[in-house]
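Of the protein chains in this complex, all but one are displayed in their positions.
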Amino acid sequence: MNIIKDTDHILLMYDRKRKWLLKVRQGENFATHKGIVYFDDIIGKQYGTCIFTKPQGFKMRVFKPLPSDFILKMGRTTQILYPEDCGLILMYTGIGPGSLVLEAGTGSGALTCILGNYVKPNGHIFSYDIREKSLKQAKKNIQKAKLENVVSIEYGDILKDVEHSDLDSVVLDLATPWLAIKRVKNFLKLSGTFASFSPTIEQVKKTVVALEGEEFYDINTFELIKRRIIVKENATRPTTRMIGHTGYLTFARRIQEIENPYQAKKPEKAEKVDLSDLSDIIKL
Amino acid sequence: MNIIKDTDHILLMYDRKRKWLLKVRQGENFATHKGIVYFDDIIGKQYGTCIFTKPQGFKMRVFKPLPSDFILKMGRTTQILYPEDCGLILMYTGIGPGSLVLEAGTGSGALTCILGNYVKPNGHIFSYDIREKSLKQAKKNIQKAKLENVVSIEYGDILKDVEHSDLDSVVLDLATPWLAIKRVKNFLKLSGTFASFSPTIEQVKKTVVALEGEEFYDINTFELIKRRIIVKENATRPTTRMIGHTGYLTFARRIQEIENPYQAKKPEKAEKVDLSDLSDIIKL
Amino acid sequence: MNIIKDTDHILLMYDRKRKWLLKVRQGENFATHKGIVYFDDIIGKQYGTCIFTKPQGFKMRVFKPLPSDFILKMGRTTQILYPEDCGLILMYTGIGPGSLVLEAGTGSGALTCILGNYVKPNGHIFSYDIREKSLKQAKKNIQKAKLENVVSIEYGDILKDVEHSDLDSVVLDLATPWLAIKRVKNFLKLSGTFASFSPTIEQVKKTVVALEGEEFYDINTFELIKRRIIVKENATRPTTRMIGHTGYLTFARRIQEIENPYQAKKPEKAEKVDLSDLSDIIKL
Partner (left out) sequence: MNIIKDTDHILLMYDRKRKWLLKVRQGENFATHKGIVYFDDIIGKQYGTCIFTKPQGFKMRVFKPLPSDFILKMGRTTQILYPEDCGLILMYTGIGPGSLVLEAGTGSGALTCILGNYVKPNGHIFSYDIREKSLKQAKKNIQKAKLENVVSIEYGDILKDVEHSDLDSVVLDLATPWLAIKRVKNFLKLSGTFASFSPTIEQVKKTVVALEGEEFYDINTFELIKRRIIVKENATRPTTRMIGHTGYLTFARRIQEIENPYQAKKPEKAEKVDLSDLSDIIKL
């Protein structure tokens, strides 16, 4: 249903830069610099409507929040993944309906909410953090998003005391993801997927080396650069300022190694370090 | 379950550049330049296993296909969206469990498969194309992916004869998306989302102008640049060659316009064309 | 000589974000929020020295200004080219020692200074603008840079009343560069080069169409994205925020068309619009 009810989430939007992720509460209001928004004016209307602040009468749009809104608007205690990063995680982990997923650390719970939404109705996100502040905030966000049935958020240090098995995917947003590789390997079913988000190249290197040392394969590191294009009748161009770097995403698949009964030749390396291959493309 | 059965999909992988999306069929085999893969060697094993070609004994990995594999490996009749584009569509349209979605055109059905997987179990993708070849191929791909229950693929020209209402999202991959805006607006519920993929800036401009002329809001155009990072002990760097451009993604939300009873001031423009704002950031 | 004299230019640098392009003047000083810099403390020292503010004693570095400093620190009245754009102009126009160059518009004179420096000692930059404020500021900047012998800055509208011939290069930083193509074509010697900087894609399109309609060849449009890498012992990564777009640079070479006495076949098109060529590189 498209009707806004008490306790529903909305995205309230004045313009591109001024928007808020809110929980509608009967009898209450939200004060902006453009006037007051009374939730009773919203309840019973459809998402997509507009209302007017009192007493100034500024127009505000009311939308059903999207994953991109959750990611960018949830209270953050830590650095964040952007919508494009979360989307890529879905594509390269295969997290979807029914997936059983471990996430560490939870952070603000923004990615947790996204993943939780996509594993419905039979999947589950087991999310861990060791920061009390994050746990508290994330639990609140999960409740707001009404995902308690598919997401559990708990205190836990995956480097030490968490135990799982037969998971479809493991998603790490940790300062030291490489230390967790050996343990999370055993949490994953075969062909299960691994994803790790790290802002620095040193973290990426250690993580990739750790993955190569365990039963992981098809290890890939990507970085996404998102540009917004300003479209105007006679002035179309990318934005002048942009976020140049959010972080690197490293993916891998859990494998089972089997001794080669044929004593086969090893596959030749697909990629070499030297750049001689460049020669054929530089035709100016 | 993680056991590979007859008619299941697998990703067979020799190395980064040599991998195939296959349907396992009892009694049959798949010939590669590295030897023959017998499906009976695979059936009954777990995803994540490895097998050996006959007679040479080259090792091949067997994975459960991911969305990224579907996107990049499905037979293509047209230009394609990449995994990062598909992920961004999910994040900015909110397509998820239960969503009712119109897609046009179907193309190879790769995006259709992705979307179909994420609306399970109660959502539905209504996908249309006017190219018989695409329809045929896409239908085959949907069957392979066992998504017939959540995806319907039909001949239809959304510029003319398709009718829908109360959809959550409309996703266009058309040569002339702007011509469809007026019609698809009425297919969407309020706060419903619109996405369009176009390789050229002219398509983007016409689409944005058309959206601005109808009841759409929060119109955004993005482009994603994905770089793969080669991680080596002493030679970490982005790949020399890359895909520099796949296309632009334009998103919007369906709104309901209401006359302002307060005769409020119009919101001031959030963004201006002039670049004077640059001055404060250029501190060298 | 490396000794700083009265009236010389210096780059005074406190840290990455606080630096100033100054003219040293005997007996005078420069006040910063970190204390006063007395020029008499600098005169007679070598570039590369450091001095200390009075009375606080903060350390300030004193450098010989580089082209990149000029570009980023000269008073700007208009949007700007960045160092990377200026460098690319040199590479694709061939402007160098002895070149005769027309520039329009002058703007702040930053690019004018760069070009003036590189055509020394026998070349010349003829720079025009129709904005009195720009002319005034640019003239001041040229004097500061002691380039009066190789640069002349004058009021002039190249769409109408400026006349030149046998120039090596024409460099445009105009709002409507396409209107100038027909005229500047005749200013250029054969094989002479054309460069135009424009922030929007609409300007680029009109300029390219105009170039294609005149005797120009090898028309190329580029955009440069510069990322700064923060190098830290354990936290190396691109900067989070960056300038995502400065503008597009379009280059072309002046040709002489000659009727083909052989009635030769036309060269086949090197590039096609369709993207079918993609198929061979998408090997996942």
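We call the chains A, B and C, going by the order they appear; numbering starts again at 1 in every chain.
FYI, a residue touches a chain if its C-beta (ideal position, glycine included) is under 8 Å from a C-beta of that chain, and two chains touch if they have at least 3 such contacts.
What you see is a predicted model; the values in this text were computed from it and never measured.
In the complete complex, the residue from C:Ile36, C:Cys50 or C:Ala175 that touches the missing chain is C:Cys50.
Take chain C: the residues that touch the chain left off the picture are 2, 13-17, 46-50, 52, 56-59, 61-68, 71, 83-84, 86-94, 96-97, 114, 117-118, 120-121, 166, 189-193, 201, 204-205, 208-209, 217-233, 235-236, 238, 240-241, 248, 253-258, 260-265, 267, 270-271, 273, 275, 277-278, 281. Those residues of chain B that touch the chain absent from the view are 199-202, 227, 232, 234-247.
The rule we apply is simple: only the chains that are shown with their structure count from here on.
With centres taken as mean Cα positions, chain C sits 41 Å from chain A. Distance between chain centres (mean CA atoms), chain A to chain B: 18 Å.
Residue positions of chain B touching 2 or more other chains: 16-18, 201, 275, 278, 281.
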